[in-house]
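Let me begin by handing over the structure; questions about it come next.
Just one protein chain is left out here, and the rest sit where they should.
Now for subunit A:
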Amino acid sequence: MRAVWKAARAAVRRRRLQTLVIWLVTLVSTGSMVVALGLVDAASAPFDHVFGRQRGPHVVAGIDPGKVTDAQLRDASRKSGVEAVAGPFRQATVDVPRSMADLGLGGEVTVVGRSGPGGAVDRVDLWAGRWPTRPGEMVLNRQSDWTGDDIGKKFHLPSGPTLTIVGFAFDLSDTADVWVAPDQIAALHPNTTQMLYRFRDASSQSALSAGLARVTERLPKGSLRGSQNYLTLKHRIGSNARAYAPYLMAFGILGILVAVLIVANVVGGAVVSGFRHIGILKALGFTPGQVLGVYLVMVSVPAVLGCALGTLTGNLLAKPFFQFVFTGPDSGMLHDRVGIAPWVNGLVLSGMPLVCVLAALGPSVRAQRLSAARAISAGSAPRAGRALGIQRTLAGLRLPRSVSLGAGLPFARPARSALTLAAVVLGVTTVTFATGLATTMTLFGDRGKGAYDVTVYASNYAHGKQVLPVHGDTELQSLLGSLPGAERVTARGDEDARLEGSAQRVIFEGRRGPDLPLDDVLVRGRWMHRPGEVVVGSAFLRRNGVDIGDHLRLRKSGREEEVTVVGELMQDNDRVVAGTWPTFTALVPDGKAFAYHVKLRKGADGTAYARAARAVDKGLSTQLTGPSSGARTIIDSATALTLMLALVASLGVFNTAVLNTHDRRRDLGMLKSIGMTPRQVTVMTVTSMAVLGVIGSVLGVPLGIAAYEVVVPRMAAGIDITLPSYMTDVWHAPRLAGLALAGLVIAVVGALVPARRAARLTVAEVLHNE
């Protein structure tokens, strides 16, 4: 064993470059695999983790208190299959003052009376202040990235009571917007009783429906007003990550293929190029098993080190990326709990070295079976020429001889060239796919760009108090339009409304002014022009099963309006319905704009305009239009992953070029001895890899386009949007020509260093050694 270890250590020392390549390839490949697999896994895992910790309810049921008593509900819950239950809790729907909009609360909120945040089900995370213990106190449901500074603020509800914020709590299951003490809820006129259930079998929609049916079967008919299960919630929360999942999956698969191929190529090549050394070991008395051991150790040491460091690097790289992906209105609460799953680290740490060992095993076993004499001669004895027809054809072409010689070299080592070609193909596929994705994402991020430059909000907050504008709604629009630099001003107002035939509330948005589309993108149909016409997002259409031309009935405070859908927006919010101002005021007669979108004249200073707007009325706040960080992140991550995979592919080419140069040292020495210049040697070596690059481009570009066509529509569907054709029509001739160069660039970059090394070979030394 000591002899094996000694010989392996000597081999590692002697082959420093090859050891470095194995280490580098495994490091980069492992790093990219960790990021890709980790992200795909994280798309669903954080919800399960947090939901489990909070013992979230599998089903939230709303019961009519007029038909069922609390005792009946408790009794009905004692059923087999019920793991735990919380409630009954009184629930009220309460109108809140406009000033509560600054706390992220709309016109109507769900208030629940609970005596504490704990319990067998739905353990609410009270992260600031305390739980309400008496009337007049409330806790708001907010994520922990919200400020706790608002504790102590009082709000007078239109229905009478005044409530003071005494704490903030976070509930992933969103069972309430506000919690009050049970003594307070009666004053808020509760109309529903809330029950929270956990079932033993909660694996599917049908299991949850069956569980709910069991606990409500003895209740009077019509007593169940509504219910929500955790699978719907999980779908909503995972939507951000789901948008990334198909593209990450594509990158993950590409990364795994590239990594495995390159590692197999590098490791297999290392063993093949060591045949002569194997022969010497055998001649010295090493048994076939010991020879196998030497080569496996020689390859495993850098591979295991590369995998370990690659896993660490992947974990470090993933953290900031994960934090972005899981930050947002629906999933931001998970940002500090997301990390690489242990199984990903385990799989990669054990899988990649295994790939290396398996790749080394084939040629090692072959070497093990060779006689010592044959193994020795395998490194230097003349071989019959291979691919000679191609060599002859190339020699006859009117090309510089260094080019035609180089072009023929890949055909002399068909197996090694095939592996390198596969790596280049995957590299080009990745570059092509990522380029298409980045273009689409850039167009997506730039949607509505230039629609307006400044948004002025009809609300401000100063010294802890809300300040409302002193000017009226239309007066403000005129004033803002008259400020220096303003070209056009469009107002936007919204209100919650009920959609007939659906339990879901919609956000009915009215627009007034010259730019009704604002920053929205129309996918199908047309913009609203006349009263009664609305446009909605793709998600709204899918969720509610409606299409362009269908009529919707909206209700608000006893009023009812029928509207017609005339267009589909690229909009992932499934609650927004947008119409003209007359349509809006028909349903909400006292409706006011909450924001004014200002398009500035060319050359006007946005900051100066915003300052001027705030000076007009202390009740105004402003925001300058910025770039879309979401699209930017995808572009950046696609670029980073592409560069990583292109680097791995280049390393594969680099390795092949190094091995070929090593194998052909004698030939190169001879060629130099008969007058081949260093430049010609470089050209020949680079050409040998450039051939693979060109073939790689021819195969890789169509594969990349195919990957794009599969992944991008699924990505859009993942966040419930339809992309307009101008965003997906990304394959134009100049771009395709550029992509065709990608393979060539990967190959040339990978071959350049070994080529220059070959050019610097000292002829006398090489030929003397032979």
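General observations
Assume a residue touches a chain if its C-beta (ideal position, glycine included) is under 8 Å from a C-beta of that chain, and two chains touch if they have at least 3 such contacts; residues count from 1.
The rule we apply is simple: contacts and distances are computed from a predicted model.
Comparing "NADH-quinone oxidoreductase subunit J", "3-methylmercaptopropionyl-CoA dehydrogenase", "ABC transporter ATP-binding protein" or "Benzoyl-CoA 2,3-epoxidase subunit BoxB" against the UniProt entry of the hidden chain yields the protein name "ABC transporter ATP-binding protein". The chain that is not drawn here is touched, among residues A:Arg9, A:Arg401, A:Arg505 or A:Arg614, by A:Arg401. For the chain missing from the display, the contacting residue among A:Ala407, A:Leu600 or A:Met676 is A:Met676, taking the whole complex into account.
The chain that is not drawn here is touched, among residues A:Ile63, A:Ile185, A:Ala318 or A:Ala412, by A:Ala412.
Listed for subunit A, the residues touching the missing chain in the whole complex are 382-388, 391-392, 395-398, 401-402, 405, 408, 412, 666-667, 669-680, 759, 762-765, 767-768, 770.
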